[in-house]
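Left out: one protein chain. Kept in place: all the others.
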Amino acid sequence: MAPFVVYDIISENTNLLLAFFIGIGFGFILEQAGFSSSRKLAGVFYGYDAVVLKVFFTAAIVGMLGLLFFSLFGWVDMSVIYVNETYLYSAIVGGVIMGAGFIMGGYCPGTSFCAATIGKIDAIVFIGGMFLGVFIFGEGYPLWKNLYMAEYMGFPKISEFFGINEGIFVLLAIVAAVLMFWGAEWAEKKFPREEY
Amino acid sequence: MKKFQFTPRQMLSAVILSLGIIIAAVPKDTTTPYKLSAEQILEEMKSGTQYLHPDLIAQMLVEGDPTLQLIDVRPPAEYEKYHLPGAINIPFDDLLSSDYQDLLNQGVMMNVLYANGTTRANEAWMLIRQLGYQNNYVLTGGLNYWVETILNPQPPAATSPDDEFARYDFRKAASGALGGGAVAPVEQQSTAPAVIPRPRPQQKKQAVQGGCS
Partner (left out) sequence: MNPYLAGVLLGLVVLSANMISGRGLGASGAVKSAIVTTVDAVAPAHTESSEYYVMAKGTHGNPLNNWLVYQVLGVLVGAFLSGVLARRLTWKVEHSPKITSKTRLVFALAGGVLFGFGSQLGRGCTSGAALSGMAVFSLGGFITMAAIFGTAFALAYFFRKLWI
């Protein structure tokens, strides 16, 4: 029964070793998908390249579907899988700040690591900025502590929030994603860019 | 004639849409409503490890063992009339109410269920055990046996072995401490009561501390 580390199938140290291999898979795929190019990443916001949208939503849907099917087969205990906690205001404000950082910097943290390893100097500078940003957050913590802690909602699932079961939520997400992919490919034809 | 070819997008869409329809059609939690099978429950019941003797409970109460949580499964009216010290009331009828699940399904305390006799508490234990909840136990004999052994202990026959007397002394002492009625305070205890082996709470499977923040 998964998760393996919770059910003592693997030890804590093995878990850390496997984290390294999971990371290799993560980095390899991000780089292969072309996420090491900031102009490719930014393309999604101008319609000329929707690779971010395609990869991101496909991955999220495969993750959701996989967990539900594995839970159905009795392979995974969903109740002990970490569901990210929700602090409503900080999730929104943090997301807005990250969105601004995304359009200015052209990377997100994971992709900047990928880009830096293949020699993108802008990505290295972005990572430097990221360290600075985290440091600023830590140093000024008392200033935004209230916002950081406000409106704690626990560990809600979006399906519970809408009061539907998870399977139906996935189906709705899939329909939305299929429509988005269709729209994105239309946009790629409409706003083409040859070289970037 | 031109051969029709699927684009990657159409292929992916077709696959995830069909999988999505399948998973949406599966009723929630149909496969694993119970964590333990009937055989596993039977096995546990045969071994009787869920029963805890009043002596152990009395000892834990006297010591003020912080992991002990007594749970009275009788109706509220009976609970109001009398209950063991520190016991909380979870009426049998409301056993599966979501208000109580955090109390019953946890990995810190040792829950000891009791009713007047053994049966009701044992039924409650069976139900929640099937859901996979750990650390729940049943007070042997219920309140009736509690009164008999702890609150009104009978002196053993003069020919009994020493540990019988030790147990009697302990019960008398506990009875005094736990509000037993007519028993006179004990004199010097002859021997220390034997330490009864007690189960320890088993840690519940905790969700992993994840996140990226």
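Read from first to last, the chains carry the letters A and B; within each, the first residue is number 1.
The rule is simple: a residue touches a chain if its C-beta (ideal position, glycine included) is under 8 Å from a C-beta of that chain, and two chains touch if they have at least 3 such contacts.
Because the structure is a prediction, the values reported are computed rather than measured.
S.K.: When the whole complex is taken into account, which chains on show are touched by the absent chain?
M.R.: The chain that is not shown touches these displayed chains: A, B.
S.K.: Check each of A:A123, A:I174 or A:A187 against the chain that is not shown and name the one that touches it.
M.R.: Missing-chain contact among the listed residues: A:A123.
S.K.: Please output the residues of chain A touching the missing chain, sorted low to high.
M.R.: 2-6, 10, 15-34, 36-39, 42-43, 45-46, 48, 50-51, 54-64, 66-67, 70, 75-76, 80-88, 90-110, 112-123, 125-139, 141-142, 144-145, 147-148, 153, 155-161, 166, 169, 181, 193, 196
S.K.: So which bits of chain B touch the chain we can't see?
M.R.: Contacting residues on chain B, toward the hidden partner: 8-9, 11-12, 207-213.
Definition applied: only the chains that are shown with their structure count from here on.
S.K.: When the centre of a chain is set as the mean of its C-alpha atoms, what distance in Å lies between chain A and chain B?
M.R.: The computed centroid separation for chain A versus chain B comes out at 41 Å.
S.K.: Which residues of chain A touch chain B once you look at their complex with the stated criterion?
M.R.: 3, 5-7, 58, 61-62, 65, 68-69, 71-74, 77, 79-85, 165-168, 170-171, 173-175, 177-178, 181-182, 185
S.K.: With touch defined as at the start, can you tell me which chain B residues reach chain A in the complex?
M.R.: It is residues 9, 12-13, 16-17, 19-21, 23-28, 31-32, 205-211 of chain B that touch chain A.
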